[in-house]
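Below is one structure, written out as structure tokens; the observations come after it.
Taken from a larger complex, these chains appear in their original positions, while the remainder are omitted.
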Amino acid sequence: MANFKGHALPGSFFLVFGLWWSVKYPLMYLSRRGNHRPNKCHQRLELIEGIVKAVFSLIGILAEQFVPDGPHMHLMNGEEHSWVKLMNWQHSTMYLFYGLSGLVDILTYFSLNVPRGLDRLSLGLAVFIEGLLFYYHVHNRPPLDQHIHSLLLIAIFGGSISIMIEVFLRDHIVLELFRSSLTILQGTWFWQIGFVLYPPGGGAEWDQKDHDNVMFITMCFCWHYVVALLIMGTNYFLVYCCLRKRKGLSGDGSIGIHKLNSNKTEARAALLAESEEE
Amino acid sequence: MANFKGHALPGSFFLVFGLWWSVKYPLMYLSRRGNHRPNKCHQRLELIEGIVKAVFSLIGILAEQFVPDGPHMHLMNGEEHSWVKLMNWQHSTMYLFYGLSGLVDILTYFSLNVPRGLDRLSLGLAVFIEGLLFYYHVHNRPPLDQHIHSLLLIAIFGGSISIMIEVFLRDHIVLELFRSSLTILQGTWFWQIGFVLYPPGGGAEWDQKDHDNVMFITMCFCWHYVVALLIMGTNYFLVYCCLRKRKGLSGDGSIGIHKLNSNKTEARAALLAESEEE
Amino acid sequence: MANFKGHALPGSFFLVFGLWWSVKYPLMYLSRRGNHRPNKCHQRLELIEGIVKAVFSLIGILAEQFVPDGPHMHLMNGEEHSWVKLMNWQHSTMYLFYGLSGLVDILTYFSLNVPRGLDRLSLGLAVFIEGLLFYYHVHNRPPLDQHIHSLLLIAIFGGSISIMIEVFLRDHIVLELFRSSLTILQGTWFWQIGFVLYPPGGGAEWDQKDHDNVMFITMCFCWHYVVALLIMGTNYFLVYCCLRKRKGLSGDGSIGIHKLNSNKTEARAALLAESEEE
């Protein structure tokens, strides 16, 4: 759906996930104490996340297919041998891969034999496929349209690479925060694209060939990221304060000392814990 | 051989390997229990794989050279000082590198002094060289032809990078599954290229300049990958069921607990096993 | 500020940091003895570095905004609906991200709960954003102008990648020296750009379309890097001599033996130290 709603919908999905992650990962990072083992509560969260991801994808696919001017599941026009509404089909395909990623999350919860890291790989692939389809589907458009989508590609491929690294470096808080910030960026940028290319409520059209507009949009993209980073920082701080309050007296010290005993300690503790258990 | 058979042949080779790997790697992953050491049976499989790879390559080279309109091992036309059937020669070169990779596999089995990881490097190189030759040999073709081959390049270079990482992270199940899925994708995509560019049985020609066809092909590539992923999932599930049946009663529990004691445990167990042995 | 001063200002900032790092990192590397733990003095240095970074960024932003022909914080010209001085705004944005990086450094010092590696990520992002904005803002310029900026991009993106690796491989002396050398290179190259594009003091103009000038500039970039490497080497040597003098007699031997017991030893020592402490 090349209109405002068609950009606001995925934008909202990404925003929901980005904001949720910007709370979840600091929470998990600050609340664990050398205890890397996924606990029940955490696993249930992952399950819910997977289900939400799958539901969002289904909504996306249905919206793309059954809007009034959608393809209604017809791929080919029999009489003229032409393709029907390929744009909507491409968007459906993007959602499909996110749905698959949600499915892998759900399977990871129920069957314990899904290899560790496959959930990250499937998410990374979903993001990559999104980038791939966007890359090829903005040809023959005005300069501003192309540029605004190519900036989106930076957030997409950056996110994809970051998630792929998580296959090997799981539970790395910096990677998780980076992924969250890029997801928020994608979310707000989809909204921005909607506002620029399809100004709602009869707003003024943008001159899509003006070089100044292209320059402004580049800068605007950076500002969106600044905002995303500020949101991340605020959420991190709020989570920290909440946890500190709940822990009462001992909170400050034990959290404070946490950073000094950095990653290595955590890894060692996890290894020891595993050894003892057997 | 720029015709249907010339694409169906390598497509079948890749499909055979992709499907085989999609069974082999889950089998190895699910059946080993903290036992990383390559056993006899596994080594023999690698040997057979190497031989099959070498034989396939030889078939490929011979087919390219000795089809009726092939170069029959002539590289230069003496009279006119012009090159003879360079396409077939390029394809032969691609097969040659896969043959070398098979040879390294065989040598790895017989001589124990081939450094670990060299088999992966030689496979990764073979895939890279395939990509390199494809990259340069689709110039001056219609847009659809170029596009359909450039999509192939994504599968090829993606596979090459993944295999190169395996040089350093050997026996990583996620990488192995990823490689398998990309190999299946390559296989089915070669068949797709054959059907689109050289419709067999007098099928309708595709308009190679229609932008809609280009858009459809991009999406079709993604669908091929969805199918490849579904095949992978099915095979993984079948292997899991087979193993569970064979193990009888204890199967469920011991397999189930496997995932929790993840990679680290396996690595530690392997180290301990090696220490005890000495 | 597309003039000489607008290039000399960031050039000086980068030079100050590059030269400082070329002293700081050898000093820290040569003076630590299997003691990886960040000590008080080192942490205070990081704090000062963060403050200086933030102050430099503020100076940069103010200079870009409030020079006589600057935008004075106006983004849009109300009457003509056109953007005001986008160049200056873009430069301000670049400085803004370096300011954020400085802020993260400061927060890392005061709150102990900022995850390790976030300071490197934020610095890497600042460098990447600088590269992104430069990449898009040299379109429609003469060949020499484009070329001289695209060479700058090599230093920028090289630095960004190197800093991103530091997120995972912290305190790796080779990465730190590499980063220092690229920062010096950026500093001197900004000055070079200023001299070539806006010759001060009525110097002769460069013919911006002459291919020979383009070739010379490429080579000149390499020479700048040679100079940066020589500066690095000299500073490393001076630091080594100073430390040796201060340590007196025992200096030579204990420093000399340092290299043989390389990275692995250090890592092991750090681990042991951490274990003992608890």
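Each chain gets a letter, A, B and C, in the order it is written, and its residues are counted from 1.
In this text, contacts are C-beta pairs under 8 Å (C-beta built on N, C-alpha and C of every residue); 3 or more make two chains touch, one makes a residue touch a chain.
Note that the structure is a prediction, hence the values are computed from the model and not measured.
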Number of identical chains in the entire complex, 3 depicted: 4
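Rule of thumb we're sticking to: only the chains that are shown with their structure count from here on.
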Touch-network distance, chain B to chain C, counted in steps: 2
Centre-most chain, if every chain is reduced to its averaged C-alpha atoms: A
Copy pair chain A, chain B: interface residue numbering same or different (half cut): different
Angle of the C-alpha superposing rotation, chain A to chain C, to the nearest 5 degrees: 90
Interchain centroid distance [CA atoms averaged], chain A/chain B, Å: 30
Where chain C touches two or more other chains, by residue: none
Residues on chain B engaged by chain A in the complex (per definition of touch): 29-30, 147, 154, 169, 172-174, 177-178, 204, 211-216, 218-219, 222-223, 225-226, 229, 240, 255-265, 268
Complex contact set, residues of chain C against chain A: 37-38, 81-83, 86, 89-90, 93, 96-97, 100, 111-118, 121, 129, 132-133, 136-137, 139-140, 167-168, 270-271, 274-275, 278
